[in-house]
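As you look at this complex, bear in mind that one protein chain is not there, while each of the others sits in place.
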Amino acid sequence: MNERCYVLTLSCPDRVGIVAAVGSLIASHHGWIVEASHHSAPSNWFFMRHLVRADSLPFGVDEFRQRFAHIAGEFHMTWSIVDTAVRKRVVILVSKKDHCLADLLYRWRTNELAFDVPCIVSNHEDLRPLVEWHGIPYIHVPISSSNREAAFRHIDELCTSHGADVVVLARFMQVVPQAMCEKYSGKIINIHHSFLPSFVGSRPYHHAWERGVKLIGATCHYVTAELDAGPIIEQDVVRVDHADSVEDMVRLGRDVEKAVLARGLQYHLEDRVLVHDHRTIVFT
Amino acid sequence: MNERCYVLTLSCPDRVGIVAAVGSLIASHHGWIVEASHHSAPSNWFFMRHLVRADSLPFGVDEFRQRFAHIAGEFHMTWSIVDTAVRKRVVILVSKKDHCLADLLYRWRTNELAFDVPCIVSNHEDLRPLVEWHGIPYIHVPISSSNREAAFRHIDELCTSHGADVVVLARFMQVVPQAMCEKYSGKIINIHHSFLPSFVGSRPYHHAWERGVKLIGATCHYVTAELDAGPIIEQDVVRVDHADSVEDMVRLGRDVEKAVLARGLQYHLEDRVLVHDHRTIVFT
Amino acid sequence: MNERCYVLTLSCPDRVGIVAAVGSLIASHHGWIVEASHHSAPSNWFFMRHLVRADSLPFGVDEFRQRFAHIAGEFHMTWSIVDTAVRKRVVILVSKKDHCLADLLYRWRTNELAFDVPCIVSNHEDLRPLVEWHGIPYIHVPISSSNREAAFRHIDELCTSHGADVVVLARFMQVVPQAMCEKYSGKIINIHHSFLPSFVGSRPYHHAWERGVKLIGATCHYVTAELDAGPIIEQDVVRVDHADSVEDMVRLGRDVEKAVLARGLQYHLEDRVLVHDHRTIVFT
Partner (left out) sequence: MNERCYVLTLSCPDRVGIVAAVGSLIASHHGWIVEASHHSAPSNWFFMRHLVRADSLPFGVDEFRQRFAHIAGEFHMTWSIVDTAVRKRVVILVSKKDHCLADLLYRWRTNELAFDVPCIVSNHEDLRPLVEWHGIPYIHVPISSSNREAAFRHIDELCTSHGADVVVLARFMQVVPQAMCEKYSGKIINIHHSFLPSFVGSRPYHHAWERGVKLIGATCHYVTAELDAGPIIEQDVVRVDHADSVEDMVRLGRDVEKAVLARGLQYHLEDRVLVHDHRTIVFT
């Protein structure tokens, strides 16, 4: 996916002719389809993602959108067309643990994941040196039981003023207020350190140890008002055994958390994720 | 593990000298240790499994037990010594689904898993041909809401009269009464078709689909009175995606269930599993 | 994939308009596309698979083919349209080891994999009881160094007379003559008991043990004249460690071989596999 492309994603009630209508529009302008993915859900809902080479079309993204709007209306589509040349802006919220942040920054710095980071926000000062070495502004917003509401209002303003397309909770360890969850619906990505729906909430590795599970996992999901219950984007697990202490699980889990968040974010950045009925369609 | 061995397993409060005491007893009789595993739990409990070549010792299993009893008393051990030449007797309970049963019978028939099957008990007639082709008695015990108690009394008697060392619920789909769970504590092995503790109870694949998880799993555990809450012996998962229907999950799950039950049973048959505080130590 | 469908697969030089042309033909007859997969190879070759509900089209498979032939000619396509109601006929060749055969027969018997088995051919008598219990003809064709050519001529005739669409070598352990490989190009599926290209040829587990690898694997591939070098359909691995003997590897490997062959065969039966430049495109 090196060449500039337009990413068309849509969902709509399933019926005959969607593929053909979209394909004909693109073909009539000699558009070159690089990737195409479809999914028909049992609920009779249809999902689609097309990646079209920008230079194959005789017009820009705005005119592509205008022309597509006609089809979209006819089929009652929810849709978007995105230009891969416009990098998404990701505001990352962190606390004290830095493994997910360090991993994301590595992938950002080496351009493995293509996004901009206007700023990183934390309720602690600990990760400032790491962030500033990367040349990224680090904004400290202390959060306490007494200032909680104001602090999140501040964070919300920071996301807005920095033009965040996505907010990533990289082991942020704070519950985001319901209002903010709703305002950024489908735009806040969290990494939870368990294989959901097992071990919702805090100290999942402790609970995993007590239950004696033989695999531990991590879950990347969109944040909704209900804790750890949002649509799941990606999950993975790693094997543990009786000899692994809680601390071993924490250590082994870090690598899974990093990998799962990086994949989940990548899918989101590449507009591969559609949400429907609280589940995700992930076109990989 | 082809040669005949004695399997010594023990657990006791952790303190200095256990390894040496056991090792010295065995060495003083020129016993040849083929495998040795230890585990010190954070609760200061110690677990051990030794596999000793039978022909290296100058006495049989009874005298080995007598001699070991002295050490065992000194260290307050819970222990057993088992002769690998004596195959465990496994009564298998099934209902209508045969994938786990067929897999176990294959491993039994080819001697991949070493055990005897005195009989297979089912609340349906469906699997009789498969079982009888293997030359194993098939006993039909209908279960209904009205005869439930009597039926399980009958099953319990069958297990006793057939000398069951282990009872395997191979997708048996019936809740075993509390009294039987307690009578056969640590001897009833179930395969649950989810990655516990997610999706306890019935229809786990439906619940997994609804939650939109990206991996589904299976769990082999000892049965206790609380449903699907017994000590976990083995678990595994397989990846699914949005395109997989509940039926696809059921199909993919079958292979995981088979594999997890076979491994869990193998560990039990080889006396690799110790239970402590509701968790298993599995010496693999 | 329960409803009857037509499976359209094609490959051709990549250019603008393929998706639209195919989509328009199907849409113009109100065809309902259930699954759609595309791939553009770096070599500028295009691959596509469409699953269309049979009852959504106003004609049968023959007329579908006739109408499609026009598009196919225009775009220089290699293509096929297959009716899922017509089950493929699979002749299975085995020797003495039955784990892959037993696994395939289980999936056949329970209709997990949809295919017909006109006969099973072996150079030994060992597996006759298993096969005949399934009600499938078992044909014994002894192979020795002296009758090798004649034996394979006989096997070839059996495949032809039984209308084989696919020939599966389920741990057949015999090298298929070049002429037969070429005659059934892309139609003979083998399971090799290593993670190719490591350990080509015989005794791969012995070689794996000697090299001290930490994972062993299996490979399902189309058979070509060069030994174990045909296009790979599916592979998988399982972890081993220093304590695993060659015999342990053989045992652990069996489960991987079974799983990999079953998946590879499924992909082939569902027309998900296209071959190009010695590599497979597998639309899963």
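Brief remarks follow.
Note that the chains take the letters A, B and C in the order they are written out, and that residue 1 is the start of every chain.
Assume contacts are C-beta pairs under 8 Å (C-beta built on N, C-alpha and C of every residue); 3 or more make two chains touch, one makes a residue touch a chain.
Since this is a predicted model, take the numbers as computed values, not measurements.
Checked against the full complex, the candidates C:Pro118, C:Gly217 or C:Gly253 give a single residue touching the omitted chain, namely C:Gly217. One of C:Asn123, C:Asn190, C:Gln235 or C:Gln266 touches the chain omitted from the figure, and that residue is C:Gln235. The residue from B:Ser24, B:Thr160, B:Gln178 or B:Ser202 that touches the chain not shown here is B:Ser24. Think of the hidden chain as still there; on chain C it touches residues 39, 41-42, 195-199, 210-215, 217, 231-237, 241-243, 245, 278-282, 284. Of the residues in chain A, those that touch the hidden partner chain are 98-99, 102, 106, 110, 112, 133, 243, 251, 254-255, 259.
Interface residues of chain B with the unshown chain, by the touch rule above, are 16-17, 19-24, 26-28, 30-38, 40, 56.
Note that in this section only the chains that are shown with their structure count from here on.
In this structure chain A contacts its sequence twin chain C using mostly the same residue numbers, the overlap exceeding half.
A straight line joining the Cα centres of chain A and chain C is 37 Å long. Put simply, the C-alpha centre of chain A and that of chain B have 41 angstrom between them. Chain A has no residue in contact with two or more other chains.
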